[in-house]
Structure formats: C-alpha cells, structure tokens
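If you scroll down you'll find the structure; I have some questions about it.
The other protein chains are all here in position, but one chain of the complex has been omitted.
A and B are the chain letters, set down in written order, and residue numbers restart from 1 in every chain.
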Amino acid sequence: MRKSDLFILYLGTLSGLLLLSLVDAGNRSHLATQQLAETRREVRALELTDLSLFTEARYTRHLSQSDRHTPFQDHPLALEHFPSGSLVAPPTLLRSGR
Amino acid sequence: MKAFIRKQRYLIDFTLSSLLRRPGKNLGLLVVYSLIVFLLASVMLFTHALRSEARLVLADSPEIILQRMVAGRHDLIPGSYLEKMGRIRGVIGKHGRLWGYFYDPAVQANYTLMVPRDRQLAEDEAVIGAAIARTRGVSRGDFLTFRSTDGNAYSFRVSAILASDSELVSADLILVSEQRFRTFFGIPEGYYTDLVLNVRNPKELRKVAEKLTLRLPDTRPILRDEILRTYDAIFNWRQGIVFVLLTGTILAFVIFAWDKASGLSAEERREIGILKAIGWETSDVIRMKFWEGAIISLSAFLLGYLTAYGHVFYANAGLFEPVLKGWSVLYPEFRLTPFIDGLQLATLFFFTVFPYTVATIVPIWRAAITDPDTVMR
Partner (left out) sequence: MEPIQLHQVKKAFNQGRPNEFWAIRGVDLTIQPHRATVLKGPSGSGKTTLLSMIGCLSRPTSGRITRGEQLLSGLPERFMTEIRRRTFGFIFQQFNLIKGLSVLENVMLPAYPLGPDHAQLSRSALELLHQFGLGTKAESRVEWLSGGEAQRTAICRALINDPEILIADEPTANLDSRLSREFMAIVDGLKQTGKTILLTSHDPVVFDSPVVDRVVEMSDGQIMDPSCC
C-alpha cells in the first residue's frame, strides 16, 4: 500500500470522526432538550438565578445576585477563594477604566 | 485533473517518506502540537457548552429581582415595599423570595436554603439537592440536623431529593417551609431576602427598572438580561484566563515550531537542489513543502480536536474539574450537552493549520528559487 493511500485513509478517518462528532453533538443536544426543559422548569418554579458551580462563597455561588461593587464581600482579610474568585471577572465598571 | 491528483499523491508520498526519516522528531512535534490544540479545543468546547447551557437554562429565571441595599450591602427587604412601589405598568406579579446560606461545619460546605413557592412543605420537611445527598450520604426519609443562629438544633426529614438531571442549578439547594426558614434564621415576619417581579413584555423591563429605582431609591433591581450577561462574561473571562495561562506554552511552541518549520538545514537545501536538478519545478518543491506543513498541522488539528471532544463531552472534562471545583465541597455532577460553535471550530482550524503551513512554505521560497546547478558545484 502506498504511503499516500495510508495518509488519505488516515485523514479520511479523522475527518469522518470530526463529522461524526458534529453529528453526535447535534444528536446529544437534541436528546438533552428534555433534560434541559426539566432544568428550566425547575429554574422557573424555584426562581433560581445562578448555576451552582462554585459553592464556596456567596459571591461565587450567586454571581448575579452579589453586590459586585463591594470588593471584599466577606471580610477585608478573607481568604481569596481560589480559583473561582480569580476566574470571575471584575465588574465591567472597573474594567472599563472609569 | 487526474494528473493533478496523481501528482499531489506523489508529493504526499515523498513528503511522508521524508518526514519518516526523522520519526522521533516529527512524531514528537506532532504530539506536542496535538496537545496544544487539545488544550485550546478543550477550553473552547467546555466554556462554549457551559455558556450555552447557562444561557438556555437561566432564560427562565425571574425577570426582575429587587434587592434592598443597606450601607452598601444586600439586606432584608420589608414586604411593605411591595405596596410601596405601587402599581407599575407591565408588572403582572410580585412577591417576596426567601433564601439564604447555611454553612454546614460537618462537611464544611455551604448550602443554599430556599423557600419554594411551587410546593407546600411541612415544618420538619426538607427537599435537598443531589450533591448534598451525595456529600452527606443521606437518602429519602433520613434526617438532617442543623444548629441554627439561636443555638437550637433543628431536624429536617428529607422528603425528596431534587432530580440529578438539574444538578447544574440545584446541587446545593435545601428547600424548607417558610415557617421553619424564618425561625431557623431568625427572620421576622414581613421581611424577605429579595422581591421578584414578573414582567410579561421584555421591552418594558428597562422602564420598570427605572421606575423602581426612582420610587425605591434604596433598592437595586437585577434584570434577567444582566444575569445572562453575567454568565456570558464569566465564561468569556474564564476562557480568557485559561488562554492567558496557556500563552506561555503556546509561545514556546510557536518558537519551537517556527524553528522547526522555517529553519532550513544545509541538508534540506541540498535536497531541494537535487530535486530541482532532476526535474522538479520550484512550484513542485513549494507544493511538497506545503504538504509537509499541512500534513503535520492538519493531523494536529484533527487529533487535538477529537481528543478534546472526547475529553469534554465523554470524560466530563476531567482535567478541568479541579479548576472549576476550587474550594467548593459541593460540586454538581453534570454531563455537558455538546453545543459546538462552527465559527469557533473554524477559528481554531485557521489558527492551528494556517500559520504552521505558511511557516513551512515561506523559507523554502528563497531556497527553491536558487539555481539548480548548485548541486554540480
């Protein structure tokens, strides 16, 4: 077998897998709509506002509800909640330069 | 056309043979290259999926939340504010919301206690999030006991566990009755954590918010749009941070790749001379080099992207979990829904394949236009 044949086969397989990944993504997001609808229903029913991804501090747990104009939310000497704290963006107001 | 394809295949033949002469070096390059693409693609897929999911899920959160600020801090809001704000056009419903945090020293976790409006709970009853059930090792019918601010211990019977499908938003929730919530936290009757306003027409939201700040100057309205934007910004920021952390690595790789791709050894120069002498055109040599760059970068892109897809959507982004978890004890177990942004994928493709291929072609240009008779000298 020629090297270029092997290469074409290899590239074809990988490209096929790439296409497959797109199809799989489409499929799975389609399947997930039910589950997402369930989650949405819960968000509506319980009036939730935030993702429970970072539960270590109140300003990371409810990002959208915390008063972002208070830099030290718990205590000036409070430990930084790493890494969530550093991964959360400072308020746009501070970042805009004025 | 047929001859063209045959020619390209010959060039690929030659390029592969030529790459295989230094298998260790080129394979090493491919592995490192793929790894970089893998990292970039993982971050990209992960943040995009999370962002899309947040946007989708939180689209049903309350339209307006009204917080009372006291001395720059979020404070309890009196129920009387519901009357005080008066009738505002467009508002179709308003009520108080009760929620708060509870730190559980037993597992050193923060819970979010909440009074649900969609169900009636008995005083000693609680519905808990799946992550709490997992961390505390409790199931339906078990009891949870917490010590409240007044020093008394209160027991809750776990009457249900929230569906684990919705863990992304409910992992740390404890739903309790209003009565128990108030006694537990010592919140007097008539006070709420914040107020929720329902507005049917999204176009009226801004107007309503303006009126609220005028009529209740000590309050802060939070619009649903802002919630969504917060999450958009967070994941952008997060992605940015990771990219910044990766910059060093990427730069190191760029230097390495540039050196590898553009550094033309005397050996390679001689080879180009030979090829030209035996009848290859300059354009053939450049095409051959194009294939060399394309084979490596295309492979790296495909391998990197595919492993990233597997990592994020089949292995639940195992590598990122520690970063996301941080200090939190309660962490939702969730399976990300694969949302793929075609534009992002195209960008990744462009930035991984294009520069490398160009870097391989450019230096060859100068070498390839030299006279072929150099091999005779």
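Note that contacts are C-beta pairs under 8 Å (C-beta built on N, C-alpha and C of every residue); 3 or more make two chains touch, one makes a residue touch a chain.
Please read all numbers here as calculations on a predicted model, not as lab measurements.
Shown chains touched by the hidden one, complex as a whole: B.
Within the whole complex, the absent chain has one touching residue among B:122, B:274 or B:315, and that is B:274. Taking the complete complex into account, residues 3-7, 9-11, 13-14, 17-18, 20-21, 267, 270-271, 274-282, 284, 371-373, 375-377 of chain B touch the chain not shown.
The criterion applied here is as follows: only the chains that are shown with their structure count from here on.
The mean-CA centres of chain A and chain B are about 3 angstrom from one another, to the nearest whole unit. Contact residues of chain B toward chain A in the complex are 9-10, 12-13, 16-17, 53-54, 56-62, 65, 67, 69, 72-74, 97, 101, 109-110, 112, 114, 116-118, 129, 131, 162-163, 165-173, 175, 194, 196, 220, 222, 226-227, 230-231, 233-234, 236-238, 241, 295, 298-299, 302-303, 305-306, 309, 313, 323-324, 326-332, 337-340.
Interface residues of chain A, counted against chain B in their complex, comprise 2-4, 6-8, 10-11, 14-15, 17-18, 21-22, 24-25, 28-29, 32, 35-36, 38-58, 60-67, 69-70, 81-89, 92.
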